[in-house]
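Just one protein chain is left out here, and the rest sit where they should.
Right after this comes chain A.
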């Protein structure tokens, strides 16, 4: 009796806590929802947020073909989206005067496979994919370059560790080269997926909806004889109250996730790069005929960050004479603001100036001040420097074991005009963190009956295009766990089993990727990459004083890049990681 009483009190407390939080955040919407008509539906999974990540999750949950069995799973899900539902892809593509939207992602082959054959086909057919089968990365102050081609992935595809996307397409028989990836606009991607979701009656697509409150179980209610109560979500839609309950609520509602804040068990680690990205769509110069690189992704590292030029809209049959590319330019906020203030023609010439330069031939390792110094130590250093430079040059020009073309630098095409608005967005690194209370985890990617995916759990530097790919990894793992639970007649959110397995997998991958992208940023974007929230003035001073070391890092980085480029296995391994292949030797 007393136990029941206690349980009730706890639950009421939890409810009071969460409701209070939600109401205070969402008070603007609360006043608009007067009606009391309540529909009480229960779902296996409720996904909050129908953006790229949430939509792909819903698609994967309904995908019965994964894992070889064709059984149509008895699953019921709801997708909640606060905006009106996206237009169909046909509506988007039928607009003749349109241009590629600058909010676009470079998706790896593995991420693209999560879209499934039919979504991928419709994107390709309607010319909304920017397929690239080669990628060139080089830097501003060194001779280094890295050149991946689709062939680097052949081994992984043959081993069955990486999906061959060409098998997803019923046409393009001539396209036999493996893809390195494709650039897809956010809007087209979401529309294409919603088109497919609309055909499945196992999902309720609830657009124009506002979540008002969430009532989720407390940590104490997990693992008990009495299973934890369902998560209850109260929403407002078309002026009516909609009450939903679910085995699992998934927050896919973006970087400012309302669900994450409302449930409130999710501490985040946030760092600012002191960087801002500028993005837009440009038209490419075709006056010199076929530029021959419509399927290459270019990325040049400048002192403050990379400029990427990515192909878009190159997958259709109708070969328009206009060729577009997506530009993502990461730099300091002041430089970004300057770029944003330029006229389109000024922007284009600045872009061409910074992007269309090859790698430098052998800059000196040592700062000038050192070169004029004649101490013995300096002489020794100079000797080493020249030795290193010789080796490096040999690697740059040398053909080594690979086909010569790989080592030729290819000048990126010039842009002739900006065709979209130029957008700027701040770059922050954030990731959920967890702690341990009496040996039990608090925080991380999950709390009782709640899981976070995509930007709701992490944001990062768009370098290497990993932002959305990480979110795609989240939803792939989560959807497999949900399906495993359903196939084994278990309650996916009611046990720590699946929540722990999701958290463990994503904490490892997420931190690995965030950390990896962060250290790439540290190495390439040398100056001023100071983590703000953990900064003290002294350490900032130190970074200024180690400029020489930064030069060394830059130099060894050049070496590293060329060695990687020269050695097939290492380069292939890197390409596989970027493509999301399963590592060798795993079951």
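The criterion applied here is as follows: a contact is a pair of C-beta atoms (placed from the backbone, for glycine too) under 8 Å apart; a residue touches a chain by one contact, two chains touch by 3 or more; residues count from 1.
As a working rule, contacts and distances are computed from a predicted model.
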| item | value |
| --- | --- |
| Omitted chain, identified by the protein name its UniProt record gives, among "Ubiquinone biosynthesis O-methyltransferase, mitochondrial", "Chaperone protein dnaK", "serine C-palmitoyltransferase" or "DnaJ domain-containing protein" | "Ubiquinone biosynthesis O-methyltransferase, mitochondrial" |
| Contact residue for the chain not shown (choose from A:186, A:240, A:285 or A:504) | A:504 |
| Of A:227, A:303, A:344 or A:443, the residue in touch with the unshown chain | A:227 |
| From A:41, A:151, A:200 or A:285, residue that would touch the chain that is not displayed | A:41 |
| Missing-chain contacts mapped onto chain A | 40-44, 70-76, 222-227, 229-230, 245, 440, 484-491, 495-497, 500-501, 504-505, 587 |
